[in-house]
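Every protein chain of the complex appears in place save one, which is left out.
On to subunit A.
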């Protein structure tokens, strides 16, 4: 790719109470790609996404969008560049799901694009299959429904950068696939997506690139086939992992091996 990156991180470092949470991270993101951030608990995935979103200040290093650092952008303009879905979506007070999706339009208030507000909100709701939830009060929705509404809000923001922090954690299979498909579709229009995922098979299916973080630094980065290798994953996750390549380009399936189950079974049989 010869194009200029949409987003760039150089030497991003951050330590919290003496612990290196982010350790010298260089990262480029180009228009039209989906990048999955994966890694064990505490690897720094969410913190890195928060740093990209401008939520946490780095100790050193820079993050820039379109060549300007996050500090150089106005809060208002950043809202027109990147949308963020955080791990859990909470809303104080009983705003309806429709209100919440509509809030995604607020960065465009005062521009000529407000004319599209209604149609964009409608499209976003249809896209994330939240139309039926529209009149429900947000705090009364289930976890998975909240995530879908939050995702619809992100879509309604119509930004070229989309950051999703475990958007599928509370979702059933249908909606996991739906949300990641929709995110992927946005890249067709020129968006770039960074998504934190725990499910490596999902990451393999939907990401163009996978960045594997461990202890605050990038352990491996590349296409799913390059990164999702049993020895790499087993080492980073400290658990034996198998990677199965489904026939007929069915994709990669990553699954943990469970030798201890057989041991327990054997033990139980012995005791009986």
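Convention: contacts are C-beta pairs under 8 Å (C-beta built on N, C-alpha and C of every residue); 3 or more make two chains touch, one makes a residue touch a chain; residues count from 1.
By our rule, contacts and distances are computed from a predicted model.
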Hey, which one's the missing chain according to UniProt: "Protein FixC", "Molybdopterin-dependent oxidoreductase", "Heme ABC transporter permease" or "Zinc metalloprotease"? "Heme ABC transporter permease"
Have a look at A:76, A:239 or A:258 and name the one touching the chain we're not showing. A:76
Out of A:16, A:132 or A:244, only one touches the absent chain, namely A:132
Pick from A:54, A:144 or A:251: which residue touches the chain that isn't shown? A:54
Check the options A:29, A:91, A:141 or A:228 and report the residue that touches the missing chain. A:91
For subunit A, which residues lie in contact with the unshown chain of the complex? 50, 53-55, 66-68, 73, 75-84, 86, 89-96, 98-100, 102-104, 106-109, 113, 116, 119-120, 123-124, 126-127, 129, 131-132, 134-135, 139, 155-160, 181-182, 185-186, 188-191
